[in-house]
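Every protein chain of the complex appears in place save one, which is left out.
Going by the order they are written in, the chains are A, B, C, D and E; count residues from 1 in each one.
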Amino acid sequence: MTTRKPTRGGLAALIFGLLIAVFVGAQFFGATYVHAQAPAAAEPAAPAAASEAPPACDAKMLINCTPNSGDTAWMLTSVALVLMMTIPGLGLFYGGMVRKKNVGDTVMASFAITCLVTVLWTICTYSMAFTAGTPFIGGLDRAFLQGIMSDIAKGIGNPNSLAPTIPETVYICFQMTFAIITPALIAGAYAERMKFSAMLWFMGLWAILVYAPIAHWVWGPDGFLNSANSDAVVKVLDFAGGTVVHVNAGVAGLMAALMLGKRKDTGPAHNMVLTFIGASLLWVGWFGFNAGSAVSAGLQAGMAMTVTQIATATAALAWMFVEWALRGKPTVVGICSGAVAGLVAITPASGFVGPAGALAIGVVAGIACYWGATGLKHMFGYDDALDCFGVHGIGGAAGAILTGVFAIEQYGGTAGLIEGNAAQVLNQVYGVAIVVVYDAIVSLIILKIIDLVIGLRVSVDIEREGLDIALHGEAVQ
Amino acid sequence: MTTRKPTRGGLAALIFGLLIAVFVGAQFFGATYVHAQAPAAAEPAAPAAASEAPPACDAKMLINCTPNSGDTAWMLTSVALVLMMTIPGLGLFYGGMVRKKNVGDTVMASFAITCLVTVLWTICTYSMAFTAGTPFIGGLDRAFLQGIMSDIAKGIGNPNSLAPTIPETVYICFQMTFAIITPALIAGAYAERMKFSAMLWFMGLWAILVYAPIAHWVWGPDGFLNSANSDAVVKVLDFAGGTVVHVNAGVAGLMAALMLGKRKDTGPAHNMVLTFIGASLLWVGWFGFNAGSAVSAGLQAGMAMTVTQIATATAALAWMFVEWALRGKPTVVGICSGAVAGLVAITPASGFVGPAGALAIGVVAGIACYWGATGLKHMFGYDDALDCFGVHGIGGAAGAILTGVFAIEQYGGTAGLIEGNAAQVLNQVYGVAIVVVYDAIVSLIILKIIDLVIGLRVSVDIEREGLDIALHGEAVQ
Amino acid sequence: MTTRKPTRGGLAALIFGLLIAVFVGAQFFGATYVHAQAPAAAEPAAPAAASEAPPACDAKMLINCTPNSGDTAWMLTSVALVLMMTIPGLGLFYGGMVRKKNVGDTVMASFAITCLVTVLWTICTYSMAFTAGTPFIGGLDRAFLQGIMSDIAKGIGNPNSLAPTIPETVYICFQMTFAIITPALIAGAYAERMKFSAMLWFMGLWAILVYAPIAHWVWGPDGFLNSANSDAVVKVLDFAGGTVVHVNAGVAGLMAALMLGKRKDTGPAHNMVLTFIGASLLWVGWFGFNAGSAVSAGLQAGMAMTVTQIATATAALAWMFVEWALRGKPTVVGICSGAVAGLVAITPASGFVGPAGALAIGVVAGIACYWGATGLKHMFGYDDALDCFGVHGIGGAAGAILTGVFAIEQYGGTAGLIEGNAAQVLNQVYGVAIVVVYDAIVSLIILKIIDLVIGLRVSVDIEREGLDIALHGEAVQ
Amino acid sequence: MKLIMAVIKPFKLDEIRDALTRVGVHGLTVTEAKGYGRQKGHTEIYRGNEYTVNLLPKLKIEVAVASAQVEQVTAAIIGAAKTGEIGDGKIFVMELDHAVRIRTGETDETAL
Amino acid sequence: MKLIMAVIKPFKLDEIRDALTRVGVHGLTVTEAKGYGRQKGHTEIYRGNEYTVNLLPKLKIEVAVASAQVEQVTAAIIGAAKTGEIGDGKIFVMELDHAVRIRTGETDETAL
Partner (left out) sequence: MKLIMAVIKPFKLDEIRDALTRVGVHGLTVTEAKGYGRQKGHTEIYRGNEYTVNLLPKLKIEVAVASAQVEQVTAAIIGAAKTGEIGDGKIFVMELDHAVRIRTGETDETAL
């Protein structure tokens, strides 16, 4: 196996990384014990919820508050829902579309990325993205998730204005699921031909060098694109990640497709039932993604869920009918792709627009992404295997810009073009543009380096034989 | 493809419908802006949850209240759970039972119905079912979901006595998932032989002409069968939809089976593992269906969940053991069907009965539906392909009537036969009868018209070749 | 079919059981009506949540309180999540690893166990495990779930110090899902060769004679191993079931594997995609298992979720890299098994340790369970088909002991070795040892008796032909 | 003896089996196959791309018969398998030296 | 040379391969097949309906051997494949004009 030697290296590196993590982590905590011990001994935090209640948390008063149990319940649920989007959701959505000989490698990519990003998130990427630092990158105060312990001991729900009414631990998990699915989406572009080892290196480096900073720009307390940050350079509206997640993944995917080149042999989806299961779980889980991004169980979550449902259904029908009209048959893969297109496009808008906006965004997303997965791809001839760029890049950008069009002040506090605020559309365009440029450049550099060191692509024989047998020694019977 | 031309028409019609929707919708909202702007500008509703809390909502006091975050968290979760019942749950439950050559068409039916009903719900069916109007059909105050925006702006959680403690948007989504699964259940009757285009027309018209009115009768604020409506003609107990959902779907399915006639070639379930996944997700999701129907996270939800679990398990075992005794082998498809039978039968009862009632209902449901799917079907010889009527029709009716038997005043406020109130049994019977008659007649008319215009059934060759290749150009490898 | 006659008996017995249940159950309730009627009539409990709120519940004040809606929302959700772990999660995780000819029997085991345990739980095992009685076994006050009705009528949220802020019905359902998955895990050991009838008898008797007592020891109000019980003999920390669930299932599985002997023909996993789906749903559902074990939606649930995610990802990577290094290829089955190993090991620790402890536990679990599923199994040569003991026995024991090492007082109120309390490690060892001994002996006796009466194992021909066709008359196409 | 191998359209199997039973042939072996010939394949659509599937699903039937029966059996198969549309398939006849029934060791015609 | 085609019960494959190896045959080709014959099929139950599955899973083995070896190979297959129960299957022997090993172009006996 040509793929072996290099990955032995990868193996060594990562196991070493883990051990370091445990060790250094232990140090940090060792430190915190000392301070935390005394107060802790006094009152174990466990049954806190039951002891006479301290005042409830809100953004203005973050010390000595109990999280709101209803908001916390919804956010705990959202974590489960969004994790379910990646495993098994996305794995199956993609796995059903590849050839039978590559389905194992495809689903394993989703699973391995979930594990890898979780460990990196614990070590550094959460802190880099969500603690205050510079407008461009956060600090390391939460490296190894240090400090949450003593904060909890002090009875602080969350010293974080981003999620005032829930424990920080829940917010960490919620944001982790976003950091997981973003690289997993990229897998759609490099499917069926990338080395498993190269895939791990790419995803790990990308999570640190691309996702963490961009998440900080748009969502970090002092990010320079964060509309909630009064000092922001450009106030970009991105409720649940149209720019941070979808445009970001789409562009990185396009770079990967360009670097890897076309697949040697391709064919129709080997099992559209898997794709159906995946698309369905993505839809269901997306409620956690969008309604969860309200970080509370109230009016905004309800409206976010409503518009998500409307845009998704509309886009799915739009794609299906366009395909039916142009090719004569409505396909399972088509309606599922349309639904995902709608979910992608409504993501940045979900907290800011209403039902009418959702219908419009749905129609546009269905048609635009259909074109992205067909016309556009043919025009340039890159092999974006499962249309990561065609759906997430195009859909994410369309959604981000339409958010600036259909935003309604009553919902998210910002007016859009429809209410006469043309400027917001420009902000949205700037946001997308900045992310595209940074993402494209850094992703290319990462890919180039990996290609030089261990090679990105499997041999032709392995590609023909199938990645499942060749790389994993497994086969679906 | 004989199926093409007519559906080009369908395509045109529906795309047109969508555009109308967007346009008219926009008008409505345009109107509402004017009134809503001023107050809205004052205080963006978004972080409402965080600002000093207004009094919590209840049925007596619906103005200027904040929804209860715990109830809202549970209802947001229930929406996700009930949607998961249809996609992927029901799609897989049915998809595993058809022949391999039709599995794609079968799962696509669930997915397409989900999309179609969502759009119709936004446009009119929610308003027709759940706003006050006449005892027979609701009004159009919420057509295009108009008005929820300004209500939110006014800080009104929900101007709706049906769900006092949650935002109306959440209630809209919750009820939408019920409106989605009901037509999707009907697909079990016409599987493996109906044109995809005819299926879309049937489901769309049925959602408007049958589901919306019947939902209004039983659950609408002024519905003439609504036990919570003091002026109701017949006070029918239907906690989570035994009559509105299951009897309704079962009867429409029977009509479809009669209109379509028998399949040309049939065979055993092609993949009972898919059926197992589907039945399992139906069971899990049904907690949202039944416990969610308490529209709050409290005592009633807990008891509804408990009895749901008990009845389901009991019915599954009953079916399995009867099959084992009569045919010599317990089957995967059998135990799964039994579980669904139990879920169906406990649905109307879940808020009204206790554990003993649940055990009894489970035993009856398992045995009755087994008979419905075997003896009864043979007796009359219709081809209810996946036993939509045998399980949902029979199970729904049995459950509705047994609700009148085992209802206990302490739970749902109404006593049943077991507590000496024989009258309630009659009410239940009336309720079922009225629904059966209306549903049967209107469904038949719809089917007849579609048959005349575009034809209901695919050609024999297509049926033999399989709907996946012929109608969708896809095949499971 | 050699398997038929005996099971006709089983059938008779269980149907009889069900009828008894209904009948006796009805008696109990009949009784309770009399007392409960009067107060009930006064105020229907249904819309209780809406009537002027009584004080919220806590452990100190359990009379006339309303449950906390946020905690209840999270626990209702957790019930759904944990049920999803068994059906379809565990069924698919195991089903994908067996041969294609046995997948139906394997998934059906999970489904049938779910149904059987639910009925037994209603009849007696809940009461035996969770009501006060002796330190060794609970009482029968809740047999047939009697009494919860009148308690609800009295407006008592939960007369149970174990779950003060939620309705007892929800707690019953939550604990039921644990009682369901434990026997279902054992199925991994006896897969592909046990009679379906013998399987039902084994699981039913084991649930009553092994699970109920052990759950009472560790979690029952007066259990002799319950760290929350001041009179406990040994204070064992087991947050979510490392000992009660995993060690317990692992040891019973080992006994079953020893009694049954090796399979006649074995082979690689027939469909690792099913295993991927199963492992993913186990991971997602496990949030309900661990974070749900906080029985509230607050700080402890958040931390439990965080450490669960970290340990799982770490263990999955550890297993994958070890396998990669030792065998040259990372497999889908491998990384999935590693994730489950991490979930198992963090289970007892999840409420007591922090991120650093989670990383350490994850690394140990991944490596130890890999050895358990390979080296150890070869050393002794038993045929633990799907590594029930290798993963759950070894992982559960490792986790239970490491809980004593990494426990931090601030979280769960108890310090571990890392904070200088060496004694706790001993307590953990005692706990594991006691469970292992009791479980091994009683399981062996049950298996021996069943073997003598109806035989445990199918004939060689049936094993060769496959259990699906031979026992269930079904086959995956 | 002869071995008759027929390539047919899948959904014709039952009719053919009945036809064979009528002419006294009680055994046959069926294999799933894919066929390439004059019959044009359908087009599968998949996201951006279209694939013409020109390997079409067929069934391959093998029947061993006594030489005397060949005419009759061939006719029976043609009768049942024919739709008149392109793609109906082919029948090939080969010489069979020897046949054995494994269970009994009976040979040649008695083995069929 | 002869082509020996045997229809067998699926779970007998390994034993047969070993038996062939013992008589010096190191290559064979296996195809999944379904067989119809005297052996009665089992009944599959599916909701309302029962289906008698009378096409039973079999394996078809093809082995090309030198004419001299036929006896020996046939005997080996019978020895390994026989259970004595109905449905054990058949062995058919055909004349083989010509064989080629694609890799080397070697022909006939040297190609086997």
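Heads up, the rule we're going with is that a contact is a pair of C-beta atoms (placed from the backbone, for glycine too) under 8 Å apart; a residue touches a chain by one contact, two chains touch by 3 or more.
What you are looking at is a predicted structure, and each value in this text was computed from that prediction instead of being measured.
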| item | value |
| --- | --- |
| Chain not shown: contacting residue from C:Val103, C:Ile166, C:Ala339 or C:Ala373 | C:Ala373 |
| Among C:Thr134, C:Ser161 or C:Thr266, residue touching the chain not depicted | C:Thr266 |
| Subunit E residues that touch the omitted chain in the full complex | 3, 17, 26-32, 64, 94-103, 105, 111-112 |
| Absent-chain interface as seen on subunit D, which is shown | 2, 6-8, 31-38, 55, 58, 60, 70, 74, 77-78, 81-95 |
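As a working rule, only the chains that are shown with their structure count from here on.
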| item | value |
| --- | --- |
| Chain whose Cα centroid lies at the greatest distance from that of subunit C | D |
| Label of the chain whose CA centroid is most distant from the centroid of subunit B | E |
| Chain centre separation in whole Å, for subunit D relative to subunit C (CA means) | 53 |
| Residues of subunit C touching at least two other chains | 68-71, 73-74, 77, 277, 297, 473-475 |
| For subunit D, residues contacting two or more additional chains | 44-46 |
